[in-house]
Structure formats: C-alpha cells, structure tokens
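As you look at this complex, bear in mind that one protein chain is not there, while each of the others sits in place.
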Amino acid sequence: MGAMKLSNTHTQRYLLRIADAALILSQRNSEWCGHGPILEEDLAQANMALDLLGQARALLTHAGAADGLDEDQLAMLRLEHQFLNPVLFELPHAVDGRRPGDFAFTVVRNFLTAAWFNLLWTKLLDSCDTELAAIAEKSLKEARYHLQHSADWCVRLGDGTADSQVRMQAALERAWPYLGELFEGDEVDAAAEAEKLGPSWASLQAEWRALVEPVLAQATLKLPKDRPNAHRGRHGAHSEHLGHLLSDLQYLQRAYPGGTW
Amino acid sequence: MGAMKLSNTHTQRYLLRIADAALILSQRNSEWCGHGPILEEDLAQANMALDLLGQARALLTHAGAADGLDEDQLAMLRLEHQFLNPVLFELPHAVDGRRPGDFAFTVVRNFLTAAWFNLLWTKLLDSCDTELAAIAEKSLKEARYHLQHSADWCVRLGDGTADSQVRMQAALERAWPYLGELFEGDEVDAAAEAEKLGPSWASLQAEWRALVEPVLAQATLKLPKDRPNAHRGRHGAHSEHLGHLLSDLQYLQRAYPGGTW
Amino acid sequence: QAKEAAFQARIDAGDYIEPKDWMPSSYRKTLVRQISQHAHSEIVGMLPEGNWISRAPTLKRKAILLAKVQDEGGHGLYLYAAAETLGTSRDQMLDALHTGKAKYSSIFNYPTVTWADVGVIGWLVDGAAIMNQVPLCRCSYGPYARAMIRVCREESFHQRQGYESLLVMMQNGTEAQKAMVQDAVNRWWWPSLMMFGPPDSDSLHSEQSMRWGIKRNSNDELRQKFVDATVDQAKVLGISLPDPELKWNEERGHWDFGPINWDEFWRVVGGDGPCNRERLATRVRAWDEGEWVREAALAHARKQHTAKEAA
Partner (left out) sequence: QAKEAAFQARIDAGDYIEPKDWMPSSYRKTLVRQISQHAHSEIVGMLPEGNWISRAPTLKRKAILLAKVQDEGGHGLYLYAAAETLGTSRDQMLDALHTGKAKYSSIFNYPTVTWADVGVIGWLVDGAAIMNQVPLCRCSYGPYARAMIRVCREESFHQRQGYESLLVMMQNGTEAQKAMVQDAVNRWWWPSLMMFGPPDSDSLHSEQSMRWGIKRNSNDELRQKFVDATVDQAKVLGISLPDPELKWNEERGHWDFGPINWDEFWRVVGGDGPCNRERLATRVRAWDEGEWVREAALAHARKQHTAKEAA
C-alpha cells in the first residue's frame, strides 16, 4: 500500500483542483455547525457546506472514473500532496485555532471564493465534457445563493460597527495574498482551455474583480495591495494546515481499513 | 485488520493506565514547544514532555511484551477505547482550542499530576515487578523536578497579579472535577495491590492532598469542592478530545502503513 | 376562576389553545419552560454529533450527518419561535440557558467517543426522543403541537438513518466495526432509558401537565414502550443490550429490565456528567464570540433603516 496511483492527466488535475477546493472549503465551513454567532448562520453555513460537499462528490466521482476510483477513495485515501486545492480554501477560520473561529474571515473567504466559483461554473456550462457541464449547471444555482448570502454579510459586517469594520478589513488582508493562486494560468489550465474542457483560471480575474469590487466598496472595505503569488496548493504543495485537516478527515478510513459504512 | 488484540490482563491494564497518562500528557505538553510565554518555558515544557515520553516508552515496551507488541504498535495502532489514561491527561490546554493555549491550565495540570506521579513512582519502587521498579526509580527523579518546577509556577502565578490569580483559580476549577479518576479503586487496582505490583490508586489520595494543599495555599488558591467522578478514561471511555489528539498522533503510521522510520 | 374553568373545558374538549387566547399564567410558564428546554436540547444536541462531522467515514455519511445536525438547529429555530408566541424572546431564553437557569436534555452531557455513537444516537436517543415527542403532537398548545409534528417527522427520518448506518456496519462491516457498534450501545443504552425522566413515583409536575394536555403519558409508560420496541430492533441488528435482567415477561406482555442507576441520572442532571461544563461553556463561548457579529448586523440594519427614512 502507499500513495494512491492516479493517472494525473491534465483533465484529471483540472477536475481535482475544483473538486478539492469545494471539498476542503466544505470541511472548513462545517466547523461552524453548532458554533455560529446566531442560529440562522449555523444553518446557513451548514447548508453551504452541504452544497459544496455535493459539488465535490460529483466532481470527485467524475475525476476518479478514469482510474476506477470512487469519491471516497479519492477523499479519504489520497495523501496530502495529491490534494490540488488552492491554499486559500484550507486556511483555518481563526489564525490562533480558537473555536468557534473568526467569522469575519469565514464571510470574507466565502464571498471571495463564491464569486470565483460563480464565474467558473458559468464558463463550465459550455464545457465539451457534458457531465462537467451538468455538474456546473446544478452548482451554479447553489453558488449564486452562496455569493448573495456572503455578499450580504460582507456589507453588513463591513458597514456595521467600527469594530466589525476593523475585523473585516483584517480578514480581507489575511485572505488577499492567497488569491493569486486562483488566477494563475499553467499547463493544466492551458490544456483545459485548448480542449474546451473549461476556462483557464487566469481568464477569470477581470470578471472576478468586477464582481467583487463593488461589494467591497459597499462594505466600506479597502482593497489590499495585490501580492505576488507564493502558494502552490494546486501543485500539491500546501500550507501546514491541510495535513492537520486531513488527519481528521481521513481518520476513520485509515483507522478502520476495509470497513463498510 | 482492525482493533489490536491485547491480552488485557489486570497487570497489562494497570501498566497501560500509567503509560498512557505519561504519553498523552507528553503529547499535550509538547504543544508548547515554540509557543511558550517565555523562551525558558518552551524549553522546560519540552524537557518535561521528553521525560514523560521516555517514561511512556519504557512502560509501553514493558506492557506490550506479553503480547509481542512494541511501543510504537501500542502508541500508534491502538484504537481510542484501548487507551486507558484518565481523562485529565487528554484535556486541551485551552477550552476554546486557541494556540498557544491556557498556560494557567498547563501549570495547574502539571502540578496536580506531577504530585500524583511522585507518589505513584515512590510506591512503585517496591513493586514485585523488578522492571517496573527500575522504571519507577528513573522516573521518580524526573517527576521530582516536574513537581518542583510546576509548584514554583503555581505559586508564582497564583500569588502574582490579580489577573493571574483569577486565571489560576479558573484553571484549578476546570481541572478539579477530573481528579476523581486518579483516586478511584477498582478491580485492576485491587489486583495490583494484592499481587504487590503497585499501589491501588485510591490509596494515594491522602498523601496527595498533603502534598498539594500547602502549595495551593501558598499560591493563594482556594480548593474547589470535590465532585463525584464522572469520567471513565481508565476504562477506555474518553472525552471528545482524545480522538482528535489520536488522529494527529497516529496519522503517519496509518497513512503510510508498513513503513520503516 | 370562570376563565380557568372555561380554559380547562376547552382543553378537555381537545381544542388547541392559540397565542392570543387567554391562559393561566402557570400554563404559560410551564410551556415556556418545557418548549425552551426542548429548544435548548436541540441546540446543545448539535454538539455531540457535530463532533463527528469532520471525521465521517464517507462523504455520503458526512452529508447525512451534516444535514441531520442542521435539522436539529432548525428544530431549535421552530421551537424558539413557538415559545416566543408565549411572550418570551429567544434572547431571554438563551440567557437562561447560558446562566444555567434553564436545562437541556441530560443525554447530551455524554460524549461521542466513536463514529458508532453517531448511529447509536440516531437509533436510541432519537428513538427515545420520538417516544417522548409523538404525544406532544397532540399537545393542547397549538404552536407547540404544530412544531412537534414537523420535528417528529424529521426525527423519525434521523432515527431510521441512524439505525440503517448501524445495520450496514453490523451486517457488512469488519470485526472492529462491529465491536465499535457494540461498545457504543453499551455506553448509550442506560442513558437512553433515563431520557424518559425519573420513575413516576418521583416525577414532579406530571399531574398538572397531564390535566393541561401538555403531557399525555407517564415516564414509566413511555420507557416501557421504548424498551419493547428497541429489543426487537437490537435483535435484527445482532447487538446485545447491556442488561442481564432484560427478559420477556409473558404475563405483563412487556420486556422486564434491570434497575436504572438513578444516582447517575441525578448526578448528571445536577451538573456532574462527563460533559456538562464543556457543553455549556461551548454554547456560551459561541454566543460571546458572536456578539460583535450580532451587534454589527443590528448597526447595519439601523443604518439601512435611517437611509430609507431619509429617502
């Protein structure tokens, strides 16, 4: 036994990057369940986590088919470097690990990534891969709600009290240096674009800014300075946080191998 | 594969309770390494964690010999209900999980458990099991230092500022309801006492109080009310914290089975 | 007195009492206590199961669990809303929870130690809850009865899901999985029986509640009904229940069972269960850490309102 063998084609990597982004963000957001600042947000965060989990499952199933691997094998038995989500998705809600967490960061990340998912799913409607296009269609509806919900909260908390404004600005500053990875083109992207599998991620940036900036302005938040991208989660090189997340996520399958659940 | 088969004799359980207490406390205290309130305490906590780890290794090796299991199989491949430490040892430093943690709780727990270990090791010097007696001899020297160090800090922080006193009292209140498990006799204890393997844990209580109370008084801390014991870690029924600790502790052996390290 | 008699007559006739109807203040108080306690139980009950969301063994099980815990939050929401129709705000009720004045179901003061606990909670704890709650669907207070209809429907679904997950492990699982299920049943069986409350001989409030149509069966009646139903389910699972005195009593037409450790029950109710302090602290922490969020939302709403007025 050891590392799971993946064919690692451009197509598979393109799919896994998106699948893992959804899976890991779902795992993070579900941490709020039972711990939210108001009961309605416990439910909303859990609801969005469920949507993301559903998206991840569909994509993992699709990505694993070529190698005869199912969603659980991919989620539970891959090693850390085989996860291809951008680092932004794996960051803990609070930098000091405290529970429940920093809700400002949750809102900011949900907003920034929901905008990104919206654009991505929209482009993927035209994928030459009809199954991917079908996943995109279902996911886009969900992502629209995520965007609306998180944008509302961005404005509410950004343009709330002086204290909440400071927290939101700090959360935005924390998230911003990780955004580069969401808009960096590479050979996987280029292949996807060439084959009409899906858009190059780099191509999403301008529209993303157009989507995000008015909301941040309404939230009275200042755009942080763009930073050069230092993160390589899409290439399997993660932050120190993913390993701890995976040791929890994968615990049962590893401790009870060969089980039927 | 599945749960590890243990002979689960009274002797083995008696040994594992102590081994796991040392192992799990070592794991907790090593969390301070790199995060302490002053550099000297990073070193001291790491040093004590190393001592506890050494004690755990000796005891695990001894406890596993009958079943042909080595220290790593016992530490890394047992399932949660096979760990027999009292719950006190597994509690996180800070209730909200924040890092670095609540140093007051660290100090209080180290003090209360070091006093207990001191008495236990002292009695174990007379064990009919010569290997256990030898482990006790080495461990007692270390435990004396742990007791001295943590007692000093108890007094320093208890009788420090108004704020530190409040924190220390709260930490003491948090730890206290878990102490019952350290002084409860049962069939495992009774057998150990009858066979002169080691003391019944219940027999340690009076001396423990005599050791602990003067220090707490000097630290200006009030003794909390004794609570009925609700915890059964010694029987393998743990708090919700141990599982998360183990998913980290055991991660590598489970993710890379059959490895040589 | 005339009002009281008319009120009692309506109840006796099986009418629903609605928020705007006159009611005795002790009826109101009893209901607020009971409904809010029930709501608190849903909210605190999210914690033990929530502990396993991050570690569910498959993505399907994760989705089921996440949805279930979310449903519990939803039950909390309707129950708080039902209680609010009696004139007590959600914030007041939460304050009572956070300051230890209000109770929640004691069962949630036990920890979830393994994945099987999740299934067993579904089977036994939700099962016992349903036994307790089904009669409340005919409770005399309309909003509570209607909330309970919805709650019971969802709880039955959860109970079946929990049972099904155990069945899969017991029928197709490894030995380690089966042992995990048995261990969980051993830990949860007795606390589940305690969920029906103290024996009828020691039960407070019961008579008045019966008269008011808030309670329809005695604790011991419901407990027996639960035991009878569960023994058969345990057989199908292939699990043993940790009670050597459990045996069929032909004469009574019921299963006899061993004595319940009421000392433990009262100890846990009194605050000394394995998780009481942590559960409450966790809720208080979530509330306190969320204060800035609630304040900001309020401030923002005020700004919006002012802007609208000005326009």
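Letters are used for the chains, namely A, B and C, taken in the order the chains are written, and counting of residues starts over at 1 for each.
Keep in mind that, in the parts below, a contact is a pair of C-beta atoms (placed from the backbone, for glycine too) under 8 Å apart; a residue touches a chain by one contact, two chains touch by 3 or more.
No experiment lies behind these values; they were computed from the predicted model shown.
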Just list which of the chains on display the missing one touches.
A, B
Considering the complete complex, identify which of A:Arg99, A:His149, A:His231 or A:Arg254 is in touch with the unshown chain.
A:His231
Among A:Gln73, A:Thr161 or A:Ser239, which residue is in contact with the omitted chain in the full complex?
A:Ser239
Just one of B:Tyr14, B:Phe83, B:Phe103 or B:Phe183 touches the chain that is missing; which is it?
B:Phe103
Hidden partner interface residues of chain B, rising order:
23, 27, 30-31, 33-43, 46-47, 49-50, 53-54, 56-57, 60, 71-72, 75-76, 99-100, 103, 155-157, 159-161, 163-164, 167, 248-249, 251-253, 256, 258-261
For chain A, the residues touching the chain missing from this view
1-3, 79-81, 87, 95-96, 174, 177, 227-228, 230-232, 237-240, 242-243, 247
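Just so it is clear, only the chains that are shown with their structure count from here on.
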Third chains touching both chain C and chain A:
B
Chain B-chain C separation of Cα centroids, rounded to whole Å
35
Averaged-CA centre spacing for the pair chain B and chain A, given as whole angstrom:
40
Shared-contact residues (touching 2 or more other chains) in chain B:
1-2, 79, 96, 243, 247
Touching at least 2 other chains, the residues of chain C are 55, 174, 176-177, 180, 285
